[in-house]
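Incomplete set of chains, arranged as in the complex.
Just so it is clear, A, B and C label the chains in written order, and each chain counts residues from 1 on its own.
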Amino acid sequence: MQSSPSPTAGSACSATSHRDAFGDCDPANIVYFPNFYRWLDQATHDLCEAAGFELTAVRRDRQWVGFPLAEAGARFHRPATINDLLRIETRVKEWRPKMFLLEHRILRDGMLLVEGWQTRFIGVHLVEQGGRLAALPLPPEFVAAIDRVIG
Amino acid sequence: MQSSPSPTAGSACSATSHRDAFGDCDPANIVYFPNFYRWLDQATHDLCEAAGFELTAVRRDRQWVGFPLAEAGARFHRPATINDLLRIETRVKEWRPKMFLLEHRILRDGMLLVEGWQTRFIGVHLVEQGGRLAALPLPPEFVAAIDRVIG
Amino acid sequence: MQSSPSPTAGSACSATSHRDAFGDCDPANIVYFPNFYRWLDQATHDLCEAAGFELTAVRRDRQWVGFPLAEAGARFHRPATINDLLRIETRVKEWRPKMFLLEHRILRDGMLLVEGWQTRFIGVHLVEQGGRLAALPLPPEFVAAIDRVIG
């Protein structure tokens, strides 16, 4: 997936694409819904990478654990099926001091199939607290870089 | 997974269990979060089966499509990892005319890891409308049977 | 994934690509191996589609069940990891009357990571035998079309 700014419907976003595989679908012949969360997860990782914060690099160079989820959800409006080409849009709804709230839309031929949301943070291990996972205050350069990609 | 009534913390529920596999975990050494949705999905299917509405049977005997999701979400409080034995609790929060709202809790040794929720309906194909998927008014015997399992 | 003829190393093949997601990887920080089988499965489906035998279409128009596997295996030479861009090559090693044997190679930057193989057939339901799954004698136009794509 390639992440790129993409103004649509009056709202800037980053957009990636996914083509549904046979193995993504269930006996009802539609995408098994947990797969949508995988693709929305990857859409966020692609956005971070496009902003210069590729996961492997931030784990190695910044000792970040990554971008753990505090919450994730989705509303399923219409099903997707085998070989559908999906467009996945990502935008940041809100920047908080230590959390960022993402919104996703999954579309096929301009028709909205799924709306998703994620609350994420930058995870770090607090050495002084036995390695406990904690949320890093969001670095301004991270916020600025993501905002630039989204456009 | 076996579904059984299980009163805990003052609230009746149905409970199943899952043991995390190596392949359920990601490079951060914790369960990759979309897997939780798979297990919560199965927990609901197990509850319906325990109530006498096994998926294959309702598809064959009642021409129900199954129990599609209108919405699903989860809050991630603590991570799970390889070989953790998880307890998955399921209860119905609200019965609406054509929708039912489920609540899930995933625990390890009594500690809450994940809270989940699902909005579901009984899916049927409307023959008179070209097979369009629609929500069946919830049959009273379905509601009663689920309530009996949850206890 | 797009399937296209691609002569490399003196041997014609069809080639697709896949970029590893974070969620494809396991606690050892490498692709969890069952995922390779998913991608090799999709590579075969992409080849069939490029040859004019798209899965949904053959299920609807020809009453084929699809292209079930009799056997599948893989040798793992080197691991793949997050964000690796993989090239997946597919060729037919042997056409039998009712079976076709496929060979796959997964490469990263020209380096061989995985060799895979599949034995497949065209599945049909024998109505006269209670719907039993059987292997259709391979239609000459199917063989010819696949051979044309592989080049």
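Throughout what follows, a residue touches a chain if its C-beta (ideal position, glycine included) is under 8 Å from a C-beta of that chain, and two chains touch if they have at least 3 such contacts.
Note that the coordinates shown come from a computational prediction; the quantities given were computed from them, not determined experimentally.
The full homomeric assembly consists of 4 copies of the same chain, 3 of which are present in the displayed coordinates.
Keep in mind that, in the parts below, only the chains that are shown with their structure count from here on.
Each chain's centre was taken as the mean of its CA atoms, and the one lying most distant from chain A is C. Look at the contact of chain A with chain C and you find the same residues on each copy: over half of the numbers used there are shared. The geometric centre of chain B is 34 Å away from that of chain C, both derived from CA atoms.
Chain centres here are Cα averages; for chain A and chain B they lie 25 Å apart.
Chain A and chain C have Cα centroids lying 29 Å from one another. Residue positions of chain B with contacts to 2 or more other chains are 34. The touching residues of chain C, when paired with chain B in their complex, are 22-23, 25-27, 29, 32, 34, 82. The touching residues of chain C, counted against chain A in their complex, run 1, 19, 21-23, 38, 41-42, 45, 49, 54-56, 66, 81-83.
Looking at the complex, you find that chain A touches chain B at residues 28, 33-35, 37-38, 41, 65-66, 68-76, 79, 123, 133.
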